[in-house]
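All protein chains of the complex are present and in place, except for one that has been dropped.
Then we have chain A:
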Amino acid sequence: MAPKLGTLMFPGESIDDLKTDKNGKTILGPGLRRTYAAIHIIKAGILQFKEPNEYWIESPEKRYIATKGDSVIGIVTQRTGDAFRIDIGASEQASLSYMAFEGATKKNRPDVKVGDIIYARLQVANKDMEPELVCMDSTGRSNGYGVIRDGGFMIKCPLHHIRRILRPNCPLLKTLGDMMPYETAVGINGRIWVKGRSTIETITIANIISDSEHCSDSDMKTFVKSRVHALSGLH
């Protein structure tokens, strides 16, 4: 059966006639699994396709599964001998080495306390091992990763909403940014940290982000504007 793009698929259905790239390869994303005979759907959701050869299933989700390369927000829960234990909302806590920070040495340990929130990248993530985080890129620079300090507010969102927010054509963060200065850290594990100029602004931004889940892209601008204008009466 040829893949029906953009339609709802159920676990157990199979697809074939998938497109390949020049090297004859097809990329299977989450929700698709290869058996000997065919490609099977293992998750209920909408079948997505990206040129030239990528297929995956997109579905509403709340449970995060650690994936290598994801940028996530974690909460420090424990300090052990040479690593921190970080809660990233996955089935298991992740570990974060003391040395995985910019400029960290054996003598010069990073200033991280239990309860801090951390923006980090998943270096190791597979189903049989404990996930490992790092707070720097391959060149040893922090590049936006690290402990998130100085207040702000962290909220939780469904994973599909987070993915939508980070898509390049999503107008939400940009429209908000046009209306007021703020800073944000978006973790693919369903956590968003925001910080505005004042507490009221921070709360407004957080509320707008979590309420925009069911708002279409075309309505987003008017939605954000109306919510921000409502705020002006409070000052």
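The working rule: contacts are C-beta pairs under 8 Å (C-beta built on N, C-alpha and C of every residue); 3 or more make two chains touch, one makes a residue touch a chain; residues count from 1.
We adopt the following convention: contacts and distances are computed from a predicted model.
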Record-based protein name (UniProt) of the chain missing from this complex, from "dolichyl-diphosphooligosaccharide--protein glycotransferase", "2-methoxy-6-polyprenyl-1,4-benzoquinol methylase, mitochondrial", "Ubiquinone biosynthesis protein" or "M-phase phosphoprotein 6": "M-phase phosphoprotein 6"
Sole residue of A:Gly29, A:Pro60 or A:Gly103 that reaches the chain not shown, by the stated touch rule: A:Gly29
Per the touch definition above, residue among A:Gly103, A:Gly151 or A:Pro181 touching the missing chain: A:Pro181
Chain not shown: contacting residue from A:Glu13, A:Glu54, A:Asp87 or A:Glu102: A:Glu54
Positions on chain A contacted by the hidden chain, ascending: 20, 24-30, 34, 39, 48, 50, 54, 56, 67-71, 119, 143-145, 163, 166-168, 173-174, 176-178, 180-188, 195-197
